[in-house]
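The complex appears here minus one protein chain, its other protein chains still in place.
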Amino acid sequence: MEPIISAKNVSVYYGKKQALKGVNLDIPENQITALIGPSGCGKSTFLRCLNRMNDTIEGCRVEGDIIVDGKDIYDPQIDEVYLRARVGMVFQKPNPFPKSIYDNVAYAPRIHGLARNKDELDNMVLASLEKAGLLAEVQDRLHEIGTSLSGGQQQRLCIARALAAQPDIILMDEPCSALDPIATAKVEELIEELRASYTIIIVTHSMQQAARISQQTAFFHLGEIVEVGKTEQVFTSPQDSRTQGYITGRFG
Amino acid sequence: MSFLPLIISLLAMCAAGYWYGSKKALSSHSFAGQQNAGRPHLYGLYVVIWGVIPPAILLILWGVFSYSSIDVSGGIAGKIDKVVFPSLITVAAILGLTLAVRQISPNLRARKTVEAAVYCVLILASTLSVFTTIGIVLSLLIETIQFFEKVPYQEFFFSLNWSPQMALREDQVGSSGAFGAIPLFTGTLLITLIAMIVAVPLGLMSGIYMTEYASKNFRATVKPILEILAGIPTVVYGFFAALTVGVFFRDVGTFIGLDVVSESALAAGVVMGMMIIPFISSLSDDIIMAVPQSLRDASYGLGATKSETVINVIIPAALPGIVGAILLAVSRAIGETMIVVMAAGFAANLTANPLESVTTVTVQIVGLLVGDQEFDSAKTLAAFALALTLFAITLCLNVIALLVVRKYREKYD
Partner (left out) sequence: MTDIQNQTNKAGWPTNGANKILAKRHRTERNFRRLGLTAILIAMALLATLLVSIVGKGYSAFIQTTITLDINFEQEILDPKDTRSPETLKAASYGSVIRNALRTEFPEVKSRIELRRLFGLISKGAVQELRNAVLANPKLIGTTRAFELTASDDVDMFIKGYISRDVVEQDRRIKNNEIVWIDRLQNQNAIQTRFNTRFFTGGDSREPEVAGILGAMVGSLYTLFITFIISFPIGVMSAIYLEEFAPKNKLTDVIEVNINNLAAVPSIVFGLLGVALFLNVAHLPRSAPLVGGLTLALMTLPTIIIAARASIRAVPGSIRNAALGLGASKQQAVFHHVLPLSLPGILTGTIIGLSQALGETAPLLMIGMVAFIVDIPGGVTDPATVLPVQIFLWADSPERAFVEKTSGAIMVLLSFLVFMNAAAVLLRKKFEQRW
């Protein structure tokens, strides 16, 4: 099957400093791809290339091609605003807007003009909350401020907020690292459910998490992809000694 | 012996004491090898402290004495004032110095004493600001109470008529003047409002552009340029308002057939707004900067444009801080003096028409106090009542603003 995202020879510079060195990666549709690697190796940087979030950083330069759904997203024709609606993003720390739960989820439909009227918007918000598995918990407090939720709920709210933009692809940068084990389990369960309709790329520091939920794993080291393949394969018989060292906990 | 020579001789004595104390400590053989004796200059300071404290206490007593017996010229009190105190002070200083010098020995813990004295001085210095506030409140309050003994407060706060000019003879009709401050308050309000209409959009938009759009280089050049506006003395703005802007508005008015006086509230307000722009822009700049990057990321990650992010996320999140900044700016505008003294009118007009001339609280304070100096007249006292009102209003605004801003900072720290 044709990969939905294919990165070719991607290099990223922050000013003079090179953070990614010619990375190649194909990401198949409706699968979960995990990006692992030691801190500072460029996982987040790579993730941020995929929806051009790097554009918002002054002095950041991206080279190489990234093809999403058949188009080079760094083509000047491509509208990064639209791209980001298609390629949603969930961050490490839950970052709900200081607005009501409803307004948080309705944010993307409103700015993108997805709903024609109030009813449609209501439906969209409820459907997104439902998909994020949060609806039951917040049904009767939709107009409370989003920051009043617990950490795990906040992170699922952020996922719901991303879903409401109706993306095809969701990027997650260590979505569980600020959560306790129970909340983590819930979010993981949610991610697995979402796989059916979305392509998910997740950065994680937890080997177990990567092994549990992902189908494909890429191992980053010092700005390069050292190893990429089926998750079982990477974890059971890594080809590269650095990968082996990392997953067995010898460095990283 | 008058004041200045006395002080100079005291200082000279202290210097001598310092020199002698240090020398004695240095030369004394028993100091060699003493570990915790401290360095000789500490002994010098030790001597100085004993040379300063006794005369200082006496000096304060002297001040109190000469203030309380101010009318008694000549006589016993005059003698005490002129002769007894200065000589007492000199004797006290000499005694203190000699005693301290004699105490110098390796066993003396000079550092402890010196540090205690330094500590006291530090505390005294930092309480000065509190005493300044107390001084402001007391001085304004005393005169204001006197004012309200002459003019009922109902008139001051509720009457619409302000004409403090006294008639020439006491027994003339209306000799007490009229002290209804409402027109001053409305005038102040009108000019402040115009200033805010100019400054808030310009300042806020500049602040937003600086934080969200401008490149580092743009910021580094433009920000200092805008800050120049804040550094220009208000008297310069006043001159500009009176001579350039006021005349310009009048001419434009004539051109389009409007009657604009050259001392219009509009001119003063616009120029005051101009002065406040950098104030608002740099405050809102700080406040917008404090909005966490994660909120911006979240919004951009959902495909929002910068303007959508600013309007829907950043401004709502920064709103308390921005409101605080605006309150501070309002309090500035209310208390601003020179621009209105030079560019607004002196006549108390009760009007909301920005093309007419109005007067403000500060203008009247200046008008009432500059020039004649009869101190207990209602006219002069009125200035203090106005100033107290001004002080109270700006204080409230500042306290609220500081609280709001502090709350806001805590939220994102």
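Labels A and B are assigned to the chains in the order they are written; within every chain, residues are numbered from 1.
Operating definition for what follows: contacts are C-beta pairs under 8 Å (C-beta built on N, C-alpha and C of every residue); 3 or more make two chains touch, one makes a residue touch a chain.
Because the structure is predicted, anything quoted here is derived from the model rather than measured.
Residue-wise, the contact with the chain that is not shown comes from B:S206, picked out of B:S22, B:S206 or B:S357. Of the options A:V81, A:I145, A:M207 or A:L222, the residue whose C-beta touches the omitted chain is A:V81.
Among B:A56, B:L189, B:L229 or B:L319, the one in contact with the hidden chain is B:L229. In the full complex, subunit B makes contact with the omitted chain through residues 67, 70, 111, 115, 118-119, 121-123, 125-130, 132-133, 135-136, 139-140, 142-143, 201-206, 208-210, 212-213, 222, 225-226, 228-229, 231-240, 242-244, 274, 277-278, 281, 305-308, 310-311, 328, 331-332, 334-338, 341-342, 362, 365-366, 369-370, 375, 383-384, 387, 390-391, 394-395, 398-399, 402. Although one chain is not displayed, its contacts with subunit A can still be listed: residues 69-71, 79, 81-82, 85-86, 111-113, 127, 130-131, 133, 166-168, 193-194, 196-197.
The definition used in the following text is that only the chains that are shown with their structure count from here on.
Centre-to-centre spacing of subunit A and subunit B amounts to 54 Å, using the average Cα coordinate of each chain. Of all residues in subunit A, only 51, 53, 56, 58, 81-86, 88-91, 93, 95-99, 107-108, 111-112, 158, 161-162, 165 touch subunit B in the complex they form.
Residues 215-216, 292, 294-305, 308, 312-313, 316-317 of subunit B are the ones touching subunit A in the complex.
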